[in-house]
Structure formats: structure tokens, C-alpha cells
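Handing you this structure, nothing more for now.
For this view, one protein chain was removed and the others were kept in their places.
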């Protein structure tokens, strides 16, 4: 059994807590949140202890691994303390909102040869993983063009948006990782176009709600990422991989398989699974399982610190492209 | 060029007239309808002459072939006169509403070795023909179960229904032929269940608007035919062929490829092509082409008198099953 | 917490054991199987105790409810003993293979006013439950025709088949219940056609691998059930409900959302979820949840003894129809 301390009892923390509960080889030992009532409520549901402090949580010798699901600005500190305390660390994305902090964090923890996993859960989605498997096997020959459509069902609160780091760091970051996951080479060039289409107040924040990012690898493979903060029909998560011998598509999922056919429309299915907690339920379970397996085997997790860093690198390059209005080279390291 | 006389200037007659016009090797020469204004209107559109009488139409030496698209009660007479006049005959289904008349008609015309095609146009539908081709090739091994769904968009007028011969002779007749077309053996047994579900006045006519017919061949292959006089979502025409190694499905067609995704439903496509004129547009063209080719080559058309007779035989057996409440053997000839 | 004793450690027993484990308000206390090693293996996985005998399992005062997942011939005995011991009883279908035994069982247990749930799990499937909800709400007006397609991916062993009670009692039984679940009235008439199409040795057993059953309610609503013991493309579970104002369809589920488009085919999705354990995973979880809720509230479960009995009544009527070759009336009680 792997003992866990969980930092953060918000939506994503609760999700991890329940996945630990259901996992046959995991145990939730300590729970910490700056909002103590949130921690206590989750503790009642899960049977975990509420840690009075971060130190206390990390000091518990039963705690072998930590999950960081608190707000982004706490990530670097918790990662560093967790690694120093000898814990395996799972951290929700992003590591930080700027590359300098990420790099500084790495310099701090590298000497400890940390077992670190970043929360790019989509890699563990059964459909995305199946697509990756088939692309690696070149089932339809080499990849020629990759298209990622990623639209949220609706805008988060303006308050959230203010602290989000901008659409490219907050939302596209997952798609940057998906592109890197699926492409056979690192992207070398980035181009970006972004607009305010749904929420005029975003303009004041210098943020956007609609964006298209183009990536290009050394050999010329293009990846197109299309984002929108709002898609009234639900959480739209599609990938399309044009290969030499055809294409592979990942479509959307729905809560049930009932279709309505009437005089106005045929084949009308349910709206899409609303958001990431529903759509990626299985991938959250599987990323936890992969983390536990990495701990048990003492091997690096399948998606690590450098993956978190690389996605941010692309986000920053995309912001430079936006500012300059043109192609931007991605730093090679 | 094959010269045609057309009998009947109603909906289906007009359809044939325009298909003749568009055919590069066909010519509409004579046109006859008991309602002279209908004939005249169609003549103006097509440039054909209005024949003053059936005799006159048949006497025209340019007329090599006739198309019978008049009311069912005129079919046997026109078939007989056409064959006697040495014309190739294309007749809309059914030949007649009872088997005795059909058999009498055959005895009349058989000595002339007629070139006769019955209007089971669905055999010429690109999807149905493709299905047939694959079943014959045993692409997925032998056929094990056949399911035909056939629903009209809405009930015809009560007036039409009164003269229709009943749902099994008027509507299911096409599905009986489709079953015979696709099955590798003749059906030997019939079972039928029918109800009045949409139009209570049908009960007074002794007719039905909803029916299920089960057929069974000698080796036990089942064919299920599901009929309804009303499907609010459009003209529902599906076939499903369960084979040893999988299944082949023929789905429905729509007028365009636009889908709507919104907060209430996703994948909402257009209602189905409304009715047979739209859904089977291509099959009407192709059946005419097959008829012309048969004339040109002096060979029997792909679907002939016996096919018309056999479908009626099944309809009559199904009515006996309905009356007796049980399995009925289909006469072998 | 509801304490459970589980009888039967085979495939379906294991499934229930793990669902109990995952349920926040359930506890697996006792485990019994005539094959002690099977019980021990499952006990190791679940932490439950292996009961030395049925009596011992029932004697444990922590056991509030039992799940009967052992072979069909043991059901009546276990139901009776469980009810007498004051336990809530969940029993896999069927209660027994003949109606006389079912009725005798009821006479035994009725005086105890038992809390009894029969394992017709499909009622709890999110799609089937959604369909039911919409039919009850008459979203598209009254139901006019119901079509249930239910095909297993492949034939079970001949050994299993020999003890199965025949396709109508073993397989169609679920579809009889689904028809009753969805129809607004009890079926009054049954017609059945069955064949041996896939496994010739079934003929010697007097059994079949392909069947069509027609049901008709008092007001003439038809339900068509199409069964096959083999569908090479996977476990085919569809329902289609033709209503006055359109139709509702329940389609199949797949393990992932990847489609392949190549020069030979487009839209090629994964084979269907293989079999009931995968396809109805959620419905097994939800039926357990419903059982637990019924226990907690002291209310009758949503699907009870009479539902198990009624499905068998329809199976027996269908067998009579097969024997007589005609319509058979369903006894009203």
C-alpha cells in the first residue's frame, strides 16, 4: 500500500481523494487545505486525518507520496518540500506560470533525483492512449498533420480567469502536451492567433477566449490546436491524425446512448459529457494508477517534470508569437 | 433509342416520364391517362404526344416499350394488351391485388414470351444493390438473420387506403421482394402480427398501420420485416444482415450533411429524405436503365413477372397467418 | 453500512463482490462457494471471510443482505433460507427454470414479506433508464412499436447450453424483462420463431441459437425481440421505440472513441464492448446501489420477485408458441 498526503481539497483534490479510496493499493493518510473546513469535510468522507500543517503532513512516515492539488502559486513550494522530504510527488498542471520559476524549481529538486509526475491526465484517457499506440505503431504510416480541437463548455469566473495565467497557459497547456505526446518530434515553430469572442471583459485582462495555435516540427509536421473557452454543446475534445495511409479520429463521449429522431431532427444524441471531471474520469484513475506503479517499481512516471516544463515553453513561445504577429522558434531546451 | 408509351400521368408516371427524358437512349413518344388534362400537362413538359386512346398509343410503331403507372385495377388489362401488341412491358407493382388475377394474366401472356419488368425499384438502389453484392459474395460468410425496417413517413389518405388492398399487399409487398432479393433461398414459412396504432378508422376497413412479418427459409434463416404507416422522423428504410462473421447494415439517407450541436442535443442531423420519390430517386433511374438494357439486348429484365407474383404470394400467406394466428406454409409455386 | 453474504464466487459473484467493495455503504462479510478454492481466492482479494457452510454465512448477525450468484439450481433453496433467516435477498436471474418451482418458492417466502430484488440489471443501465424515463414522460407521445435487438458475441460452451434451460429462458429472459420494463402494458400475446443457425449441435439439445419473439399488448403495441447467440462484431444491445411523434434509439457502446478512416473504409470504430460484464458495468453498480437503498429505506426494490416470475411466464409462453406454431395467450397471472 502506498500512503498518500493530499494538498488541496477543492474539486480536483476531491477527485484524487476518491480515486485513492477506490484504488486497491493506495491509502489516503493525510489531508491538508488552507481552508480547514474544506479539509475537514473531505476528511469525513474519506477517513483521512486533517493535517494541521504542511510540515505535519510531510512528517508522517506513512506518507510515501503526495498529491498537489492546491492553487498554482503553491505548487513550486510544495514540490520542493515534498521532494526534500523524500516523497514521490504528483503535481497538478502547471508547475508554475512562468518558466523561470519552473527552472528554479528544477534546480532545487534535481539533486534529489525526484520521482515526479505532472498531472497531464489526458495521456491516460483510453481513447488518447489508443490513438498514441496506433500512431507509434504507424498503423496508417507516418503522421502528416495533427488537429486538436479543445473547447470548454463555458467560461470560468472572471476571478478564476484573472489568476489563470491566460488561455494559453491555463487551457492550451493540456493541448500542447497532447501535441507533444502524439507528435514523433518536438515542435520547433509556433504561430498563434487569438481573439476575444465570448467575454468582452477579457480584453481588459489582456486575455482571450478563442485561440488557434500552429506548431511545426523539424520535418514539417503541422499540429493545429483550436481552443475556445465556450462550446454550448459541451466539453469538445477531439483529435484527428492525418497519416500517409488515412486518418485516425478521436471523437467525443456522451453520458448515455439514447438518440432522438423526430420531425425536426434525426440522430440527436445527448450533449457531451459536461467537463473534464466527467470526460476524463477514467484518465484520472489511470494516471493515479501509473503513479502508484512507478512508485512501486521505483521507475520514472510516464509523464514527468520536463513534460510540464516543455508545455509551458510552448505556451510562452505562443505568447511571443501573439505579441510579434509571426512565427516564433521554440527554444530547443 | 427506345420509344416509350407511358400509361398514367400521376406522381409515379411523371417520375418515369422525366427519367425517360433524361435517359440518353430513351424517348417518350406517347402518353395516356384517363384524366386527359393530366396527360396534357405532362405532355407539355415532356414534348410527348397525348394518345387519344390506349389502342392509339399501342398502335404507334415508334413505341417499343410501355410503362404502366396507372391505377392497380388497370394493370392486368394493360399488361395483356401491351404484350399482345409486341411491346416490352414495365409495370408498377403490384400486378394485381389477388393471386388468381395474376395467374390468369400470366396464362394470357406466357405464350408471347414477354419481356416484362415489375417495378420493384428498391433492388436498384445503390445501397441495397451493394448489400446484395456483398451477401452474394459472402463477404462475411453465410447470412443468418435478415432484418428489414420499412416505415412510411405518414399515412396516405383514407381514400387511398380503402383501395390499397391492405398494408401487406400495398406496403409490405416491397419488403417481401427485398427479403426474396437478399435471402439465398425462398421463404417457406410466414408468421404475421398486425395492429392499428395510428389511425383508428383503419379498424373499420379491416386494415392495419403497424405490422411485423417473420419469414423462415428451409435452412432456418429468419427474415423480420417491421412496418409502420407512420414514422414522424421520415421515410425509414433500413436493412440489417447478420452473417456468420459480422453484420452489414443499410442506413437511411438525408437531404444534406449539416448537423447541429447545441446545449440540448448533439449530432442532430436533418430528418430523413421524406418519401420514396426522394429516397429512391436513383433506383428509379437505374431500374429504367436496366429495362432499356434488357430491351436492347433482348434479354429478360433482372426482376420479372414471377417476382411480382411471389411477393403477392407472401402477402397472401401473411394474411392467412394473421387470420389463423399462426405459422403458415408458403406454397412452393 | 449494509453487511453482505455472497453465495457464488464465479464470474458474476466476483463482479458483485468488487461492487460491494467499492460501495461506500456496503461491506462484504461472508463468502460461500461450493468450490472452496474459488471462495478463498475471492476472499483474499476482498478481505471477506470464507463461510464454512450456508448456515454459517446466514447465522452471522452482521449479514443483513445476501447476494445469490451461484448456479440456477441452487437459487430457490438459497432464496428460501435467506428470507427465513430474515435477510434481504438479491438473486441473479432466473429464480428457477420452471414456473412451478418459482410459484412454490413464492408461497414459501410470501408470509415473510421479503425484501427481494431480481438481477435484471439492464433496467439500471444509464441508457435504458434514460429511455424509460423519456417513454414514461411521453416525450414523443405514446409508444407504438418496440424493437429489442439482443445478440451475444458468441455461443457459450455446449456444457453451459445443456444446463441453460434453452435460449428463451436463459438469454431472452433479459429481453422479456426489458420489454415489460418499457411497455406501458403487460404483453398479452406471444409468437415465436427460432432456428439453429450457428451451432448445429444445438439441434440435438432441442435448443436454438437464433430467435425472434413478438409480443402484443392489449391495445396492440407490438414488441419485437431479436436474439442471436452470436454476433461477431460484439455484444449487440439495442432498443428502438417508435412513438407517435418520432422514435428513441439506444445504441451500442465501445471501449474507446477512436475511428479509423482509410482507403477501404471510413468511420471504422472499435468492436463493441465485448460482453455483459463490460457493457453493463454501470448497471451492475447501480442495481446494487438500488438494493442497498431499498434496504436502508425499508422499501421494496424497484425490480422484484414478480418481475422475475413474469419474465419466465413469457419465456414459457414463447416455448408454447414454438411448439404450436402460432399465437399464444399470456396467462394474466
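We just call them A, B and C in the order they show up, numbering each chain from 1.
Basically, a contact is a pair of C-beta atoms (placed from the backbone, for glycine too) under 8 Å apart; a residue touches a chain by one contact, two chains touch by 3 or more.
Here the structure is a predicted model, which is why all the values come from computation and not from measurement.
S.K.: With the missing chain put back, one of B:140, B:161 or B:330 would touch it. Which one?
M.R.: B:140
S.K.: Touching the left-out chain: which of A:10, A:245 or A:264?
M.R.: The missing chain is touched by A:245.
S.K.: Which parts of chain A face the unshown chain closely enough to count as touching?
M.R.: Touching the chain left out of view, chain A contributes residues 140, 144-145, 147, 149, 151, 189, 191, 193, 195-198, 210, 212, 214, 216, 220-222, 224, 226, 228, 230-233, 236, 242-247, 324-327.
S.K.: In terms of residues, what is the contact footprint of the unshown chain on chain B?
M.R.: That gives, for chain B, the contact residues 22, 126-127, 130-131, 134, 139-140, 245-253, 255-263.
S.K.: Can you name the residues of chain C that touch the chain not displayed here?
M.R.: 232-234, 252, 254, 259-272
Basically, only the chains that are shown with their structure count from here on.
S.K.: Find the most central chain, measuring centrality by the gap between its CA centroid and the centroid of all protein CA atoms shown.
M.R.: C
S.K.: Go ahead and note the Å separation of the Cα centroids belonging to chain A and chain B.
M.R.: About 58 Å separates the centre of chain A from that of chain B.
S.K.: Send over the residues of chain C in touch with two or more other chains.
M.R.: If we look for residues of chain C contacting two or more partner chains, we find 140, 245-247.
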